[in-house]
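Quick one: the structure is below, questions incoming.
A protein chain is absent from this complex, but the other protein chains hold their places.
Chains: A and B, in written order; residue numbering restarts at 1 for each.
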Amino acid sequence: RSGEMAKLTQLIDNEVFRAYATYTTIVLLKMMLMSLVTAYFRITRKAFVNPEDTASFGKGESAKKYLRTDPDVERARRGHLNDLENIVPFLGIGLLYALSGPELYTALLHFRIFAGARIAHTFAYLIPLPQPGRGLSWAVGYAVTISMAYKVLTTA
Amino acid sequence: RSGEMAKLTQLIDNEVFRAYATYTTIVLLKMMLMSLVTAYFRITRKAFVNPEDTASFGKGESAKKYLRTDPDVERARRGHLNDLENIVPFLGIGLLYALSGPELYTALLHFRIFAGARIAHTFAYLIPLPQPGRGLSWAVGYAVTISMAYKVLTTA
Partner (left out) sequence: RSGEMAKLTQLIDNEVFRAYATYTTIVLLKMMLMSLVTAYFRITRKAFVNPEDTASFGKGESAKKYLRTDPDVERARRGHLNDLENIVPFLGIGLLYALSGPELYTALLHFRIFAGARIAHTFAYLIPLPQPGRGLSWAVGYAVTISMAYKVLTTA
């Protein structure tokens, strides 16, 4: 069994794979943060979607008025969905890219630019920054993923 | 070739990885079930979103009235989206965690609590249970993922 473990540990000991592990965990944690941002806005703006979530505000009409949409809540939710749409491809294509034997320098460049672009995208969405701030940060992350996909398809 | 296969089989033969494979498949199947729940409510509540889906109910106004939202359909869709938001991080962070060499006992604890929390979350959402039922089940799954992310980042 310890022989098997050693084999597995080699995977996480590989520098490119370790970089993938680090940056993937960072962008996934950043995506998870969107749940807390949405919850924060729901609570401070008193804007809920499920009747059972407003029960602590009383019964009947007094609670019902909190079943509403709020611009800040909706903005956080759109940022979260955009993360899902872009981080899921990074998760899959990035893993295959890390296993396709890229140079460590090139791999780090891809992972770091992607992580930076997604963090910038979140700030651009939540502040919000004027366009093309959000559009550009989205496009950079998209282009990095396409570049990794190209490497995977030419290797596999 | 059989040598290569042997190498791969070692991965799935590793007990921690096998546990990851089992629980990931279970939570992904549970998430897929949400599609069937949504379809069930759409059909029984006659609440559709695409005009082509109501063509069997006749033409014109008689079919158009089924293009509407329904509370049960929307509730199932919210549960599905919450699964995506939480199971995608588990998929990525859990894989890296399984490769980071945790103790089998600790790994099983993480995977089982996460799977249990997500199943509880679905029941809490669909029944629905009064709060903080749904909130707590969400928080438990979230905390387990953070705990695995911590292990990945300190190992990588």
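We adopt the following convention: contacts are C-beta pairs under 8 Å (C-beta built on N, C-alpha and C of every residue); 3 or more make two chains touch, one makes a residue touch a chain.
This structure is a prediction, so every number in the text was calculated from the model and none was measured.
Visitor: Of A:N14, A:N50 or A:T106, which sits in contact with the chain we cannot see?
Guide: A:N14
Visitor: Looking at the full complex, which residue from A:A39, A:L96 or A:L109 touches the chain that isn't shown here?
Guide: A:L96
Visitor: What residues on chain B make contact with the chain left out of this view?
Guide: 1, 4-5, 7-9, 11-12, 18, 21-22, 24-25, 28-29, 31-32, 34-35, 49-50, 52-53, 55-56, 80-81, 84, 87-88, 91, 95
Visitor: What chain A residues would touch the chain not displayed?
Guide: For chain A, the residues touching the absent chain are 7, 10-11, 13-15, 17, 75, 78, 81, 84-86, 88-89, 91-93, 95-96, 99-101, 128-131, 134, 142, 145-146, 149, 152-153, 155-156.
Methods note: only the chains that are shown with their structure count from here on.
Visitor: Quick one: report the Å distance separating chain A from chain B, using the average Cα coordinate of each chain.
Guide: Between these chains, centre-to-centre, one finds 17 Å.
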